[in-house]
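What follows is a structure written as structure tokens; I'll ask about it next.
Here the complex is missing a single protein chain, while all its other protein chains stay put.
Chain lettering (A, B and C) follows the sequence in which the chains are written, and residue indices restart at 1 in each chain.
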Amino acid sequence: MYDYGLLNPVWAGTRAAEQTSDVAFAQAMLDVEAAWCRAQIRFGTAPESIGQAVETACDITSYDLTELAAKTPDGANALIPLLAELRNKVAAQHPEAAGYIHRGATSQDIIDTALMLVAARTGEHIVTDLKTTVGQLGALADQHAETVMIGRSLDQHAQPISFGYRVSQWLEAIATAGQQFETTLTNLPVQWGGAVGTSTWWVDYFKAEQPEHDPMQLVTAQRDMFAEELGLVSASVWHANRMPVTQLAHAAFEVVAAAAKLANDVLTAVQAEHAELAEPNKPGRGGSSAMPHKNNPVLSIRLKNAAQEATGQLTALHTGVISNTAERADGGWHSEWAALRGLLRVTGAVAEILSELTAGLEVFPQAMRRNLDIHGNYLLLGRISQWLAPLVEAHDVVEKGKGKQLVESICQEAIASGDDLAQTLGDRLPDGLVSVKAIEKMLDPSGYMGGAATIVAEVNSRYRKWST
Amino acid sequence: MYDYGLLNPVWAGTRAAEQTSDVAFAQAMLDVEAAWCRAQIRFGTAPESIGQAVETACDITSYDLTELAAKTPDGANALIPLLAELRNKVAAQHPEAAGYIHRGATSQDIIDTALMLVAARTGEHIVTDLKTTVGQLGALADQHAETVMIGRSLDQHAQPISFGYRVSQWLEAIATAGQQFETTLTNLPVQWGGAVGTSTWWVDYFKAEQPEHDPMQLVTAQRDMFAEELGLVSASVWHANRMPVTQLAHAAFEVVAAAAKLANDVLTAVQAEHAELAEPNKPGRGGSSAMPHKNNPVLSIRLKNAAQEATGQLTALHTGVISNTAERADGGWHSEWAALRGLLRVTGAVAEILSELTAGLEVFPQAMRRNLDIHGNYLLLGRISQWLAPLVEAHDVVEKGKGKQLVESICQEAIASGDDLAQTLGDRLPDGLVSVKAIEKMLDPSGYMGGAATIVAEVNSRYRKWST
Amino acid sequence: MYDYGLLNPVWAGTRAAEQTSDVAFAQAMLDVEAAWCRAQIRFGTAPESIGQAVETACDITSYDLTELAAKTPDGANALIPLLAELRNKVAAQHPEAAGYIHRGATSQDIIDTALMLVAARTGEHIVTDLKTTVGQLGALADQHAETVMIGRSLDQHAQPISFGYRVSQWLEAIATAGQQFETTLTNLPVQWGGAVGTSTWWVDYFKAEQPEHDPMQLVTAQRDMFAEELGLVSASVWHANRMPVTQLAHAAFEVVAAAAKLANDVLTAVQAEHAELAEPNKPGRGGSSAMPHKNNPVLSIRLKNAAQEATGQLTALHTGVISNTAERADGGWHSEWAALRGLLRVTGAVAEILSELTAGLEVFPQAMRRNLDIHGNYLLLGRISQWLAPLVEAHDVVEKGKGKQLVESICQEAIASGDDLAQTLGDRLPDGLVSVKAIEKMLDPSGYMGGAATIVAEVNSRYRKWST
Partner (left out) sequence: MYDYGLLNPVWAGTRAAEQTSDVAFAQAMLDVEAAWCRAQIRFGTAPESIGQAVETACDITSYDLTELAAKTPDGANALIPLLAELRNKVAAQHPEAAGYIHRGATSQDIIDTALMLVAARTGEHIVTDLKTTVGQLGALADQHAETVMIGRSLDQHAQPISFGYRVSQWLEAIATAGQQFETTLTNLPVQWGGAVGTSTWWVDYFKAEQPEHDPMQLVTAQRDMFAEELGLVSASVWHANRMPVTQLAHAAFEVVAAAAKLANDVLTAVQAEHAELAEPNKPGRGGSSAMPHKNNPVLSIRLKNAAQEATGQLTALHTGVISNTAERADGGWHSEWAALRGLLRVTGAVAEILSELTAGLEVFPQAMRRNLDIHGNYLLLGRISQWLAPLVEAHDVVEKGKGKQLVESICQEAIASGDDLAQTLGDRLPDGLVSVKAIEKMLDPSGYMGGAATIVAEVNSRYRKWST
């Protein structure tokens, strides 16, 4: 028993950690073996009588995982010692039943299917959490569709936006990734093929037992039942085609990457100098006894940490996948397991954190407004000159093409002297060209958010159905 | 100026390298700027008269790319100096036209859209090459659906397969990845949003010019024309939502990973000790003057190399994406560019190589058979004992449960003594239990390929339509 | 609670897994806290009386790691809940002693130092195993310094080498990496600095208590004792300078990468078609009941798997390190922990596997010779023409510059016709130019290994002292 999560603040103590634990994976392997027995019973290739003994033996709590781990290196997988023990347990109750266990299967059938099962189980909660998150972000975006703040380009003050608009972009990324992840979940396949993927054992069996039928049709029909038992998709063998693994891994990574963007923005906004957002409070979380003013944004830190871990896990998985060989790889396949599990675990933790963070994120519109004002009217210079330059030229104040220069020089001068910009422009431009009031309106950043609110509404309407 | 591909055997001299070159990217940026002008003309926000000057100026051959590169670091992007030059060129022909260039846009609109355009252009050829490859692999699988060879598990001899079956697994992975890539291509979006993604400039413009309309409806309608001009999808702004980039990158990587599996298998099979396959010959390729017996499998080496490069590029892209912030990231965005281009380039090269390699792969069935026989009848022991043990037990030769042991001990002994296995079994087992002929049939590896041929047919039927 | 290693055949059941377990890491954190108390006692800033209570409480077996893990996310590290519990345990025995625990320290001081302690403890065994490995490889290289086999370039037959020469290259890489790793171990630093690295608490303390001294001299002197207690190096604070972490990680990775090369070569050589090497046998390892002829090279598979995992861990670590910020990073630091632990664990497992694999690697010189002969005399063509061309020209058999062509055409013809090459050359070349015997000598591949044996001796002499 090695790891509890002490070095993994991302997932220590989360539901995802349990759902992807070695215990959960080993139980999934037993579930797969049991499902295969049930499929045989249903298909008439095994007697009903074996059912009870198999089900009873397929409970991971009666196995010693430390011992299984110790035997894992010998065959470079954990199924081999688990299966030996499973056969013993079944045989102890029902000697003949043992022969039906794992019949015609290979380690890879069980391990790959078990990983898909773990994905399906963890994935279900991930999708739920992501839908909750998207719902919460939708409400937040809606609420702040008009809350003005500074938009940042290259992380520098650029133009005003609304906070709701920024939230809508978090939402769109998370929802896009979430939907793709959900789609991937609905396609998770069982693995079934025997030693080299061609179902030799069962083809021989059916040729002998049911010579009147095409043996592969029977193999496929029996596999369909197996898949049905597990709630997975009945698919052609993929021992040597790892696309199902890469697609799942990529879909998971996209969720984590979308969450990281949100976290990065929160981490900037909670800095004391910004103070635009605060993470939800929870007693005992994020404080520091030595530094009582601290409220560490631990949820966002964990999300950021998660994305960094996931990047490494995906690299490991890719490095494995690209060294795939023959009918079963010599190392490449093995590298997928921990990496895929790690990705699912991190993604699950991310979904849990997102759901908590977006439920209680505190927003400080006054601070947003204060920060927006740091550059004062400089922020509006582009807008003002875009608006006034043509008017100035149209009134022949200056010749064509010189309007922008005139307007900008008046503005720069006024701002530098600390004069009221609207008034100065009103004074300096010909009477009747524009009113001071009109200029003041154009200088109001809350009117300079373009389509921010429209985008909020559009994004919300796009994902409203999915999120509920 | 810098790179010709001398350190990049994967893509040096390929069509993909040209389609993703800096020249191609810069031309794509000009194409995007030109398309925006055309969209304005069509939408009635710019006069038709600007068209000619813009089109003429949007030809990259009249720009000095070395100079543009030298100016690139100042704004951390190449669009800024390119745009300055473009405006100069347009103004030289038609002074007023210059004002319509890039109107209401931001660098990110152009760069992101240009990258999507490069993806669309490169992608079209990639899909064509992948379809050709899948077609060729389908024919190869069909032709060798019954060509027996050894299947390998953990890269060790396991059970017989047909070469066609192995090819079917290459095919399935490449076709799955290719179809997903093709789908991604059909969704490539334009980027449009201005400084912070809210189209402030155009909202102001339409409020002033067409106050009777919802300005964002006009913005969207004009964007639709822009997308149409470029053959891309009109989508909501994604400045701060990088899912379109990760999805494209992942789809590309999956193609490369699927190809790597094929390459790894070819690299094993062309070794002199295996000699089961040879790469297509081309004068001047893969030979060595110092070592005349060499025929280096350079196509497969390049595919393997490609997958390793792509793993690094994807890591760089991920590292960038997860540090995305605010309305435009401060470095994370910049890291996507070269990584995405690199992925497209490598994927394009991979598709070209695949198409050539699978067109001319030489297959040596006799060598496959010779290698299969290395372990002789040992390979069939499992099958024989699975078949005979129940018969032996049914005939009360041994008690229940001991059949396998008896059969195996007879076999091991016979093989060790070099005796004919079928004959020995016939002699040692009770008369009438099985005929020597029946045993000989069971010892024929070509009858022990399970559903190999069925799988070949099934996979071929799944992708036949797509590949043609 | 979560992971036993079932998905990690690389390290499940290894000593390294235990030495890097959460238990070991948590014990190391307690060891660091205890060492700090001992340092205070030695330095006179804490009374001796606290010693016993602290030592007693610093035994990880009396802590509930599942509970600690559950509390880890709240502060995004495990030290916070561990410390609270430690203080309780100490206070229960000796109320005043609790105040001396963690005095002036910050979480990062303890966690970073604990990781270095884990590195030192695991590292000691790694170095021992690597020295054993290098010693064993040295003997193997020596034994096979003249055992001829085919050398491979781009994995294709190139020229003869000796197996000992190939071993010498494994040895050199492993020894180079091992020595660098050992050097890194001797420089592992303690971390000491308090909240922001400037030792504010202790500076205040010493200013008040020992105003006559430079407080930082006292801080440093006390830190020296702390380092001495732990067997680590007393170093300037490195909270915000992660070079000690990257150097350690890189040194570990190099060991793993060097091992992967060896594993890749073994995996090729154990294939049935090559059969030049076999992994040491161990009952129960690497066999397959379904496929009795199999002896899976699980040690090499685990080494290959290890390198792929390590590549991912290093990527995660790098992704963390490059997002380092301020006096303590918001996520980047957290990503280092599991990655560094993972690298140490994998490196430890690799060293154990290497030591076992190189102790019992079986070598089959006859198979090496058989494989070498696949291309027959083609392999020697270059040598023969290099040798004879000048002689032929010198004897005016052909004009200058045509010698190579003549020799090669004679050779190609002879080989193609299946004639004896030496005899044919002897017949076709002018009498007295060279003897058939001399040609036969030149055609002997065992005389065509260049400096192979010299390189073996040179490499062995370079590392002999280190390995013993």
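For the reader, a short list of remarks on this structure follows.
In the analysis below, a residue touches a chain if its C-beta (ideal position, glycine included) is under 8 Å from a C-beta of that chain, and two chains touch if they have at least 3 such contacts.
Quantities reported herein were computed from a predicted structural model and do not represent experimental measurements.
The omitted chain makes contact with just one of the residues C:Arg42, C:His250 or C:Arg285: C:His250.
Only one residue in the set C:Asn88, C:Thr128, C:Asn281 or C:Thr325 touches the chain that does not appear here, and it is C:Thr325. Residue C:Gln308 is the one among C:Thr113, C:Gln191, C:Gln271 or C:Gln308 that touches the chain missing from this view. Note that of A:Gly51, A:Pro297, A:Gly342 or A:Gly450, the residue touching the chain absent from this view is A:Pro297. Set against the missing chain, the residues B:Met216, B:Ile301, B:Ala351 or B:Leu406 yield one that touches it, B:Ile301.
For chain A, the residues in touch with the chain missing from this view are 150, 153-159, 267-268, 270-274, 288, 290-297, 301, 315, 319, 322-323, 371, 374-375, 378-379, 381-382, 408.
Panel shows chain C; residues 76, 95, 106, 108, 151-156, 158-161, 165-166, 169, 172-173, 176-177, 180, 194-204, 208, 214-216, 219, 236-243, 246-247, 250, 253-254, 256-258, 260-261, 264-265, 268, 304, 307-308, 310-311, 314-315, 318-319, 321-330, 383, 386-387, 401, 448-452, 454-455, 458-459, 462 of it touch the chain omitted from the view.
Seen across the whole complex, the unshown chain contacts chain B at 1-10, 12-14, 17-18, 20-23, 25-26, 65-66, 68-78, 106, 195, 263, 267, 282, 284-288, 290-291, 296-298, 300-305, 308-309, 311-317, 319-320, 323, 330-332, 334-335, 337-339, 341.
The rule is simple: only the chains that are shown with their structure count from here on.
For the pair chain B and chain C, the fraction of shared interface numbers is greater than half, so the two copies use mostly the same residues to meet.
The distance from the centre of chain A to the centre of chain B, with each centre set as the mean of the Cα atoms, comes to 24 Å.
Residue positions of chain B touching 2 or more other chains: 153-156, 158-159, 268, 315, 319, 322-323.
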